[in-house]
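For this view, one protein chain was removed and the others were kept in their places.
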Amino acid sequence: MSIEAILIVNKSGGLIYHRDFNNKTSATHLNGNDYLILASTVHSVFAIASQVTPKALKLSPPKIDFTIPYHPYVGVPNPNSSNTSNRRTVSSQKLGSFKGPDFFNGPFTSWNKSGIRQLITDHFTMYIYQSLTGLKFVALGSSVAVLGKNAAVSNEVADNFLRKVYCVYSEYVMKDPFYSLEMPIKSKTFDQSVKSLVDNLL
Amino acid sequence: MTVYSFWIFDRHCNCVFDREWTIPSEARSGTLNSRQNDDTAKLLYGMLFSLQSITNKIADPAMGANNVQCITMGNFRVHAFKTASGLWFLLLTDFKQQNYSQVLQHLYSEVYVKYVVHNWLSPVDFAFTSDETQGQGFRKIHNRRFVAAVESVLQPMLV
Partner (left out) sequence: MSQASVPGVANDGTGAVSQQRQYELEQEAMPKLNRTVFQMVLNEIIPMAYAVEVSKTVQKDETGEVAMGSLSLESTVPGDDNTAARRMRSSVMAVYNLAKLAEEDEDKYNSVLKRIESLGTSIGSKISDMLIFAKNPSISFKNMDLLSVMKFICRDVWKHVFGKQIDNLKTNHRGTFYLIDLDYAPIQDFTVEPSVLEEQLSEEDLQIYELKLVEPFLQFPVGIIKGVLHSLGHPLDKVVCLATYADKPKEKSKVGGFPKGINFHVQITNN
């Protein structure tokens, strides 16, 4: 799964972070305005989603398990792999103030109970992860999650990945005393760690 | 694999057919064509339309048409199929089955084309006045053989 772009949308629907990760030609490149529109559309559709619930669900809410299984080493180099150069970089890489090679080691519950989680189209897939504080992390993947067993797994992997982005966000953005809430993020260290997360995903 | 509802929207943004099953395993429950200018129909179409316009913007024009196929929500999933003539076929289901595109295609080619397009007693374009072509339409597909065929295709999937 290769990530094309990551966006972060704040509680009021404004775009606070956006980053492209491929070197596409400018023909398909969307300008800044387009991304703003995209962010606000995603936000409003997200809000509508809870109202579109079918009646059957409103009458008898099913017991859906919102825990997401843990996929190890998503976005982080795997120290157990046989790649020796990997081993050297792992020990020197510090994931902020988190201890251990990977951020987490267990399944977690999804906070996204009534909004959009995944959008599959003919040519790409979009994943949305919502934090408890209402922040939405959007990832655009270029491969199509083949509608089969693949879709659920890719959704879980994306959730694991976006949760790590959330961790990096809380590390480098929330701890920045000069950062004002809900404003666009301009932090070099944040950019770097997001880039390394994406690079390690491939 | 529970199917919650089935919708057809035409190119004038009108809901031309809707069938909801309110009690999941009861085949005779639910409503048929009851959403006139209801909020739910308009919201559902609006959501689909906005997501489709985002998709069109992001897509690489060289790769051809890029249509929304599947939207996963917290509680349910929306499967969409867009025909070349601008019709949208939507199916709201639970999470058990991943791929409903075959079902939607079958509904289009074997049910809709047979009982609406080849039927000389039924219009293909249900919007008659200029108001109706701009989203105020209210005519639905009521002809009994179409409805019966939809039921027979979707009933095995209700449980």
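Should a chain be cited, it is by its letter among A and B, assigned in written order, with residues numbered from 1 in that chain.
Throughout what follows, contacts are C-beta pairs under 8 Å (C-beta built on N, C-alpha and C of every residue); 3 or more make two chains touch, one makes a residue touch a chain.
No experiment lies behind these values; they were computed from the predicted model shown.
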Considering the whole complex, which of B:T83, B:Q97 or B:S122 touches the chain not shown? B:S122
Where chain B meets the left-out chain, the residues are 114-115, 118-131, 133, 139-146, 149
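The rule we apply is simple: only the chains that are shown with their structure count from here on.
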Taking each chain's centre as the mean position of its Cα atoms, how many Å separate chain A from chain B? 30
Where on chain B does chain A make contact in their complex? 2, 4-5, 20-24, 30, 39-40, 43-44, 46-47, 50-51, 53-55, 57-61, 63-76, 78, 92, 94-95, 98-99, 101
Going by the contact rule at the top, pick out the chain A residues touching chain B in the complex. 24, 27-28, 30, 34, 37-38, 41-42, 44-45, 48-49, 51-57, 59-62, 64, 66, 110, 112-124, 140, 147-149, 151-152, 155
